[in-house]
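Quick one: structure below, then a few questions.
A selection of the complex's chains, in situ.
Order as written gives the chain letters A, B and C; numbering starts at 1 within each chain.
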Amino acid sequence: MLKNEIAITPELVADLGLKPDEYQRVLDLIGREPSLTELGIFSAMWNEHCSYKSSRKWLRTLPTTGPRVVCGPGENAGIVDIGDGQVAVFKMESHNHPSYIEPYQGAATGVGGILRDVFTMGARPVAALNALRFGAPDHPRTRHLVAGVVAGIGGYGNSFGVPTVGGEVNFHPRYNGNCLVNAFALGIADADKVFYSKAEGVGLPVVYLGAKTGRDGVGGSTMASAEFADDADEKRPTVQVGDPFTEKRLLEACQELMATGAVVAIQDMGAAGLTCSAVEMGAKGDLGVRLDLDAVPTRETGMSAYEMMLSESQERMLMVLRPEKRAAAEAVFKKWDLDFAEVGQTTNDLRFHVLRHGEEVANLPIKELGDEAPEYDRPWSELQKPAVLAADTVAEPADYGQALLQLIAAPDLCSRRWVWEQYDYLVQGNTVQRPGGDAAIIRVDGTNKGLAVAVDVTPRYVEADPREGGKQAVAEVWRNLTAVGAEPLAITDNLNFGNPEKPDVMGQLVAAIKGIGAACEVLAFPVVSGNVSLYNETSGEAILPTPAIAGIGLLPDVAQNAGIALEDDGDVILLAGALTGWLGQSIYLREIAGREDGGPPPVDLAAEKRNGDAIRKLIRAGRITACHDISDGGLLVALAEMAMAGERGANIHAPEGAAPLHALLFGEDQGCYLLAVAAEEAEAVIAALQNDDVPVQRLGTVGGADLVVEGTLAVPVKTLRTAHESWFPAYMGEI
Amino acid sequence: MKARIIVTLKQSVLDPQGQAIEGALAALGFDGVGSVRQGKIIDIELSDPADAETRLNAMCEKLLANTVIEDYRVEMVE
Amino acid sequence: MKSAVILFPGTNRERDMIAALKKVTDAEPAIVWHAKTALPDGLDLIVLPGGFSYGDYLRAGAISARSPIMRDVVHRAEAGVPVLGVCNGFQALCEAGLLPGVLMRNASLKFVCREVRLEIVNAQTAFTHLYRPSQVIRCPVAHHDGNYFADEATLDRLEAESRVVFRYAQGSNPNGSQRDIAGIINEAGNVLGMMPHPEDLTDPLHGSTDGLALFQSIATTAQEKAA
């Protein structure tokens, strides 16, 4: 066992991730040398993950309020009002590093963690998303990571019983050494049955629930090196293993328990489980907490206080219960065969006391643990804006048909069916739009309402221009929600960046947050929760800056939605939005012209809002038969996706615009949508759009078996489908 | 020739599967069952006995065992 | 119609099933916790819904098949009460010995969620008489262990006795199941197990309501019996 009275050396302090000045702060705060357990507690509370010490200053600038916001950042998940006394509870979180080490378990426990964040608040999870970034397809580790991560997400979510309805997958060499696994969960609760982590009342039982504590994840640092451990092998840091079966029981038990009125406060145990959960409950409630670790259910013998306080064992919760309901609460947990143990009490002394074998191993001021965490204003550099790429400097493809086939079969644009078919996207019976469209839609159980969910970011845009890229990510989510007919309500963000101690990387983070904030402001799309993952670097090379944005939208009548599939021959195809032929940072530029340069397409936020609001009105009036926004790959790829989804062709003429044809067809202009409308509606829809000042042009009609751009290309939709569907299974060695 | 590879979870790694089996045995009335851990065996036939042990170890490292959480042992059967 | 849905720890498609039953029978099914030893009286249908009971640990459906309530399920099945097992429920019925064979890991080794073309091979059972013979519907599957296996003699017998009720239509087999078997019935014709999810095909918002006929078949059979 690790002894608590071990000498605190500078090496140990560094090992636990505390900088010398941070350690000095600890000494100043408590006026003595900390015990090992105390040092562990500080290292957990003050690390980047818990304290947001590098990003907090900038996160504060994000818009977090709005008429629908019930609870913004700071709790386990954000909460927005969805009417009829119901709220949506959602959040996204990264599990990047664990997934790189052990892709199946890393991804699985990532899903488990985010589900817990949502049901801790009293909500029943109803949808999950996942945003994944992997290295180059030909990098030796990539295939293994893809296989493991996807299986892990499915393995956990499917068993738990939440439909995984969407996500993103990108490949880029800059993720060779650091894959990204961002998991999102959405739950629904009654507004008057939401639970928070703030404890209230002195002398109340603090109860531990769920799975037993092991050494999982303890000592991610080199803590277990020989000089501390008599038995190095025993103390080896271990990978967390997820148990969706226990999590599912924990969900049901929590829901039953919450219904009994026994719960005063509840907090799931995520990173640095017992430490963060206990401190948070106490500090938020202006209370002290006393924990007796001897009462904590353990799965291994001889665990030290240090190990128990830092264990990241999964599927555990901490609650403060009303004493008179304790027996009823215990009965619920026994029914579900879960551990239930009173491990402490709330106190009135604002201290965090931890006892082990009758000895006090930690005694710290509870509020200061959080409040006094260091906050940095790290130096950051203003990044240079890339020069705008003139479209006419990029060659036209030799063969448009070939170029289209090549694009839709490219790793970043091909069908993700191989991925989502491993996810149960139907469980719960409320899935209205499945993966494959702009946003997924689930019906709110027992109502006519729907919630749409989507996650987006285009890292190559953010890399080229972090501010525009941050804006674009928010705009794209907003647009994808709009494209299915939903009113975008709010977002959660997951900011994945490199080492913030480098001014360039910090500059990316700052600029991206500014862009995100600007877009949220104009689109009235507040941030209600989020997560920051920094230090995604290997051998000095950082990932592409990847601020993933997930958003939710509301459909008052879930039947009034639009999908991307072309449904009826003879429908007229319209383009709404201004097409400029923007090729900078486009997939065409990278895949066909072999270049990655220029600035990303700028987002005109006012136009974005105007176009989207107009289109949503039309969808809700039932006047649109299909809708798809233009994103990666441009207009032609968007139309091909609509044709493939509907298994029918389309015939258009070249769009009008000032740029060369290939730029109009493959440019990635923002704020644009392709619409299909019944022929007899076409004139009226055009008039309605014009009336709302939305640029609109008629492109052609739906029908036939080929995708045709007159005078330019004609490709059978079947050929498109084969190309689109083949890359992933072939890459995974299945065909 | 035949070999058997035995893959087990490392001691400190959680074994949800073993736990569920433990619970089920107790529910079925089997008393005194302590810890249950599940692992797997992989029986392999090799056409060429040369370097069998080395090759089998390589197979374990590369594919058959997830050495982040599992230990393995190679046994020659015949 | 009086129905009961059995709930095991880890069951996760009971809500879908309850919604489908309510739609067809206009009555709330009884939810029966696995640790109970007796089902309510006078049932017209017992359902084992989908999910991952006991995490699918050891073998899918193995631990739940040995739950306390299963004695009474077997007892009622022997007495002729219709029993429907979907997905994990099918796996448990096989493990409990109410249906022959076993559902092994999908040949792809991956979980698969997709719509398959499903042929109603026997449209004369109490569960399927409202379908047309050989009708092909699009029905979702969502499972990791749906690869039906039995020895050749058992398979021959199942086919000879028209006990293969559902088959994946040609080219549609998602799991390597022998003879494309998607669902089978017991000798007496009152215990049906199937991997696809008819309960997720009962609302226009699901994209089709072709799953309703299964529940309606059961309901009309129950009505006829009562009359």
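One rule holds for everything that comes next: contacts are C-beta pairs under 8 Å (C-beta built on N, C-alpha and C of every residue); 3 or more make two chains touch, one makes a residue touch a chain.
A quick note: this is a predicted structure, and the numbers were derived from the prediction, not measured.
Look past the single copies shown: the full structure has A x1, B x2, C x1.
Quick note on the criterion: only the chains that are shown with their structure count from here on.
Between A-B and A-C, more contacting C-beta pairs join the chains of A-C. Centroids of chain B and chain C (each the mean of its C-alpha atoms) stand 34 Å apart. Annotation: 36 Å between the Cα-based centres of chain A and chain C. Chain contacts: chain C has residues 54-55, 57 touching two or more partner chains.
Chain contacts: chain B has residues 16, 20 touching two or more partner chains.
On the chain B side of its complex with chain A, the touching residues are 10, 12-16, 19-20, 23, 66, 68-69.
By the touch rule above, chain C contacts chain B in their complex via residues 54-55, 57-58, 63, 66-68.
The touching residues of chain A, when paired with chain C in their complex, are 151, 154-155, 158-161, 243-246, 248-249, 252, 336-337, 420-432, 443, 445, 558-559, 734.
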